[in-house]
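The other protein chains are all here in position, but one chain of the complex has been omitted.
First chain written, first letter: the chains are A and B, and each begins at residue 1.
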Amino acid sequence: MAIWDYANPTRFLRLVEIILPWLIAACAAAFAVGLYKSFFMAPEDYQQGDTVRIMFIHVPAAWLAMMCYSIMAISSLGTLVWKHPLADVSAKAAAPIGAALTFTCLVTGALWGKPMWGTYWVWDARLTSVLVLFIMYLGLMALWRTMEDPIKAGKAAAILTLVGALNLPIIKFSVDWWNTLHQPASVIRLDGPTIHPDMLVPLLVMALAFTLLFFVLHLMAMRNEVLRRRVRAMRMRAASVAAPATARATAQPAE
Amino acid sequence: MTGWVGSLFARELRIAVRVGGSGMIGVLFFLAVVSVIPFGVGPDLNLLARIGPAFLWIGALLATLLGLDRLFQADRDDGALDLLLMAGRPLELVVLVKCLAHWMATGLPLVVAAPVLAIFLNLSPTAIGAVTLTLLVGTPALTLIGAIGASLTVTLRRGGLLMAVLVIPLTIPILIFGVSAADAAVTDPVPFLTPFLILCALTLISAVVGPIASAMALRFSSD
């Protein structure tokens, strides 16, 4: 595999080895502080009671799910424009994490919705947008899985990711529009600017912890993907021993 | 210099008409989907009139997606795609022309069939007109966005299902504004023109984004 002959991924792997322990430690610390604060320091909501603590998972997951898509869109630009060999590894590694984050967001949203709205699912504009994002993550993962050649799959997925990035604001806008049309009753804004500092601090700490967690998982997944591609390249080389990879050329006149 | 556009359009249309009338199959599928709905939701005419525009739109969406997987695959199978890429013509325009021809052969019959099917769903004359008009404006966008999925999955042997999964989330805005405009024509509070003009804008956007993304995917697919 040509691009893996370059030193770049090797250097990347070495860098990951150095960064990862620190990142894991920081992530664990942030979660320790964040979880402690959100469970023991943050006050109960006068209306929602303890249920409000779900928000400390739900909101960061939603934020991170959107950040994850932005990272994938930037990586896709990297694949198509700069042709960086690690860009499509990054995009591919981010998709399952994004799917997991949207899934977390949907599940916690449903669990919060049952006591609050009396139902697990409401076709609220935000929940619907997250659901669409979830489907798009799964579709991208399916595209990656169905295509045999990782380079080709990377390019195809990059195009789709960018089209999706163009389309997501339109989807968000149209879902909002659709939502106001069908149910004018507004949903309580929890992450608005009116939030009390006692709640805001744990929320921000948790957001930091989730961000760190995302990068830990993303780097690990990227490392796995690099190694997986090396295994693939080795297997292909092993298969083509009879007909090795390079051709030699000789040209002479035929007379 | 525009002669090649005409001959490409004519070729696509000829193939579409001669090969088993793919447009007719799309219309049949549309009819089948719409006639199944009352079995699902019950024969209540008021209910059908209320949800009719939505089901016509969903039926048109499914019928469009169903026919799209062969848009580029047929050309790839017989090697014509290689020659289309080499011909020295702007590929984005080639894709756009192919999409338009495909829409003429498969999308337009759906639009023509819609008023007839609307009668089954107890739609009022105003609603029938509104649904037909929104379908006329909106189905080209479905074809153009579907072309992206079709070109992404062109190398896959059985890419039809995957294509639908990839494309459906991207068509949500068109569905929303198409149905909203059709509904708005009947129910008073919202004006018809607002969602309808947004729908037109979406179609124009997809006429730009679809061919560009799809041409890019086709260039990579020949690798």
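Just so we're on the same page, a contact is a pair of C-beta atoms (placed from the backbone, for glycine too) under 8 Å apart; a residue touches a chain by one contact, two chains touch by 3 or more.
The criterion applied here is as follows: contacts and distances are computed from a predicted model.
Going by UniProt, what is the name of the one chain that was not included in the view, given "Cytochrome c biogenesis ATP-binding export protein CcmA", "Succinate dehydrogenase", "Lactose transport system permease protein LacF" or "Cobalt ECF transporter T component CbiQ"?
This omitted chain is identified in its UniProt record as "Cytochrome c biogenesis ATP-binding export protein CcmA".
Considering the whole complex, which of A:V81, A:L200 or A:M236 touches the chain not shown?
From the options A:V81, A:L200 or A:M236, the contact with the absent chain belongs to A:M236.
Among the options A:E17, A:E44 or A:D149, which residue touches the chain absent from this view?
A:D149
In the complete complex, the non-displayed chain touches which residues of chain B?
Given the touch definition above, chain B has residues 3-4, 6-8, 11, 14-15, 18-19, 78-80, 82-89, 222-223 touching the missing chain.
The definition used in the following text is that only the chains that are shown with their structure count from here on.
If we count contacts the way the header does, which residues on chain A are in touch with chain B in the complex?
80, 132, 135-136, 138-139, 142-143, 146-147, 151-152, 155-156, 159-160, 162-164, 166-167, 170-171, 173-175, 177-178, 181
Please name which positions on chain B make contact with chain A in the complex.
So the residues of chain B touching chain A come out as 148, 152-153, 155-156, 159, 162, 165-166, 168-170, 172-173, 176-177, 180, 190, 195, 198, 202, 205, 209, 213, 216-217, 220-221, 223.
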